[in-house]
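Structure, as structure tokens:
Yeah, one chain of the complex is gone here, protein chain that is, but the others are all in their spots.
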Amino acid sequence: MGLQAYLTLAAIVFCIGLFGVITRRNTISILLGIELMLNSVNINLVAFSRFSGDVTGMVFAVFTICITVTEAALGLAIVILLFRVRRTVTADQLDLLKG
Amino acid sequence: MLALIPLFPLLGFLVNALFGRRLSKTVSGGVASAVMVASFAVSAFTVWGLAGLPVEERAIDQTVYTWIASGDFVLDLALRLDPLSAVMILVITGIGSLIHIYSTAYMHDEVDSEFARYFSYLNLFAAFMLVLVLGANFLVMFVGWEGVGLCSYLLIGFWFKKPSAIDAGKKAFVVNRIGDYAFILGMLLLFARFGTLDFQQLAAVVAGIPPEVGVFGVLSIASLLLFVGATGKSAQIPLYVWLPDAMEGPTPVSALIHAATMVTAGVYMIGRNAVLFSHAPETLMIVAVVGALTALMAATIGLVQNDMKRVLAYSTVSQLGLMFLAMGVGAFGAGIFHLYTHAFFKALLFLGSGAVIHALHGEQDIRNMGGLKKDLPITYWTFLIGALAIAGVPLLSGFFSKDELLFEAFREGHTVLWLMGAVASLMTAAYMFRLVFLTFHGERRHDAPAPVHQLEDESAAQAHDDSHGAGARPHDAPPAMAFVLIVLALGSVLAGYVGVPHALGGHNQLAAWLAPSFAAPGGVAEGLHVLSEGEAALEFTLMGVSTAIALGGIAIAVLIWLRRPQIAASMAERYPVVHRWLLNKYYVDEAYDATVVQPIRVGSERALWRGFDVRVIDGAVNGVGAIVAGSANILRLLQTGMVRTYAGSMLIGVVFILGYYLWR
Partner (left out) sequence: MMDTPFNAVVPMLCVVFAALAVMMAEAFRGRDEQMALGGLGIVGLVGAAVSSMLLWNRNASSFGVIVADNFGLFVTMTLVIVGVLTIMFSSVVVRRDGLPAGEYYALVLFAVVGMIMMATANDLLVIFIALEILSLAVYVLTGIRRDDPRATEAAFKYFLLGAFSSAFFLYGIAFTYGVSGSTRLDRIGAFLAAQSMSDSPLILVAIGMLLVGFAFKISAVPFHMWTPDAYEGAPAVVTGFMSTGVKAAAFAAFTRVFLSAFEPFSVDWAPMIWILAVATMILGTVVGVAQTNVKRMLAYSSIAHGGYLLVGLIAANDVGKAAILFYLLAYAVTNVAAFGVIALLGTRDAANDELRDFSGLWHGRPALAALMTVCLLSLGGLPPTAGFIGKWYIFSAAVSAGYYGLAIIGVLTSVVSVFFYLRVVVMMYMEERDPGLAAPAHVGGVGMVALVASIVVIFYLGVLPTRVLDLAAESISTIF
């Protein structure tokens, strides 16, 4: 399989995540969509690294995984806080701030 | 030395702004007036020094420090005293001092902190105005330009308990912003094209370029943009609408800012860039036409106004129009001459009206006046002198300057413009004496319908009521005010004698004095135009015409408003349409309202879910604000508060960017 295939796979995963972010109403689902988007990039990085023989991409992927995990942790913490204060996890109901 | 001139008032501002609340009125008023007098003394001293220099070296430069320097762009915070700015600083500090002194009496009924606030603004205004005229480059001038604007709004809205005052301040602000916009663009264009903003360097560069006759090149565009800026500041068509409303401010403010100094900044700016404007004859023509039209239109409106200060306001607009007319026909000296004499008699007239208003506890409607000659003798006589001067009666200051200005317009071959100026002068004489007769002659009347918003005006009136019991006979101006009125009356008589024309055996010293300021640096100052035999005869003839105009205007006023007041009424009856047009100021405000404000107001009220800040769109020209506010409220709809909409917006951005790159 060539580089092209990996890139296509990554693009598809990215778009699935994107679709999730735009269409889901539940905040947890939106978070999952973002996770998909972030992780699809790892496929890219590793593929680029593999095909060019340069390790930077692999290292980068490790960093990305760490950062993605912290983002997920923080995201869930904010959602829990939100649920405690507002008693809802539906994104569309969070519109105190607008205009 | 030069820097001291604006520094004194700045010092006064700091004292009153920082400690004013703890100072008594005597101290804060005294400090404010003292710094102005000090500034005047320094000005007089430096101008004296300037006059001692030979003509070709008459300029004192002072670089305070290098303001901005980066790469090859160096801009100094530089002041320059040349004959033109010398005239201006003397007017500003001289008349400014008088008005400060007058204000100590006029504003005496305000509480201490308000009194100090008033004087701090007034001092700050004087400082900025001096920076404006002393600045040696556009950027320094712009500092003053913006600063005086700011102080002007603050002072118009000084009595903020009156909603009308707040609205007037807002209107002045919006209109001036339009002008400022053009002004900044003009500056940027000049800077981009010539790489300098120094007036002298600019003049030197421009002098090497052939005038743009018949073409509309960079010089014409830049100068036109600057002129649009000037129409805002100096209340010319189409941006004049704010000045009459600005009369909501205290009367000394109207005298200082909205008659004698700030509104003349536009005229000064053109004089300062005389070389630039002379190289853009197309723009100059526009300046002249706009000036003449403004002079004529404002004079006609002035004929029927009933508010004492509004008559004077329209008169100011009209006289400023005459100055622009002079600038536009290339008679820069004549324009500045009229600026200078106008400062005296218009300040006098405003302060005189202030004395009347003060005596009548805030009454401004001339239909409720009359017969005040007996009670207010000093005010009456000084006011009369001012009226004679502005009407152009021979041997008073206004005669010399107005005559000079009209003569130049005629000599340059602009007969139509001359005619417009002459008609405006005729009307000036008429409405000024209408004002004099209705205010001071006859019997006291109470003809005006009760003011609609009496309640709102009370706060202003109440200031005066405190010390004078209502019902008592009006009493004449207190000493401080009377003193100022007398000094200004003397000035109105004598100020013109610096510019006695050759035809009358004078030497027109002011024109000779100013001439170097209008010439390119290094270039030979165009020799003063020596009048030929024929031209001298022409000047005599025109002088006769001017005199006839002045006397004719007064005669009309005598006939209509003094002898047979019913004529005015019957004329209003016979030509109700004309009268109504004039009384409603040609419906300009209404036109703005109908074309700009109403559609947006109706549209936005129907379309929008959220309450509209009505005050934003109050007033007429605020329509510009309304356009912005209207689109703002539509754009706000996009900000739904829903996070998915936001993500969608970002996605649209991404698709747009990637689409642009991949499929362009």
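Note that the chains are named A and B in the order they appear, and that numbering of residues resets to 1 at the start of each chain.
In this section, contacts are C-beta pairs under 8 Å (C-beta built on N, C-alpha and C of every residue); 3 or more make two chains touch, one makes a residue touch a chain.
Model, not experiment: these values are computed from the prediction.
Among B:Phe45, B:Phe73, B:Phe216 or B:Tyr575, only B:Phe73 touches the chain that is left out of the view. Annotation: of B:Gly157, B:Pro281 or B:Gly421, B:Gly157 touches the absent chain (contact as defined above). Even with one chain removed from view, subunit A keeps its contact list with that chain: residues 7, 14, 17, 21, 27, 30-31, 34, 37-38, 40-41, 44-45, 47-48, 52, 54, 56-57, 59-60, 63-64, 67, 70-71, 74-75, 78-79, 81-82, 85-86, 91, 94, 96-99. Listed by residue number, the positions of subunit B touching the unshown chain are 17, 21, 65-71, 73, 139, 142-143, 146-147, 150, 153-154, 157, 160-161, 166, 169-170, 173-174, 177, 180-181, 184-185, 188-189, 191-192, 613, 616, 625, 628-629, 631-633, 635-636, 638-639, 641, 643, 645-647, 649-650, 652-654, 656-658, 660-662.
One rule holds in what follows: only the chains that are shown with their structure count from here on.
The mean-CA centres of subunit A and subunit B are about 63 angstrom from one another, to the nearest whole unit.
Interface of subunit B with subunit A (complex): residues 610, 636, 639-644, 647-648, 651.
Every residue of subunit A that touches subunit B in the complex is listed here, in rising order: 18, 21-22, 25, 30, 91-92, 94-99.
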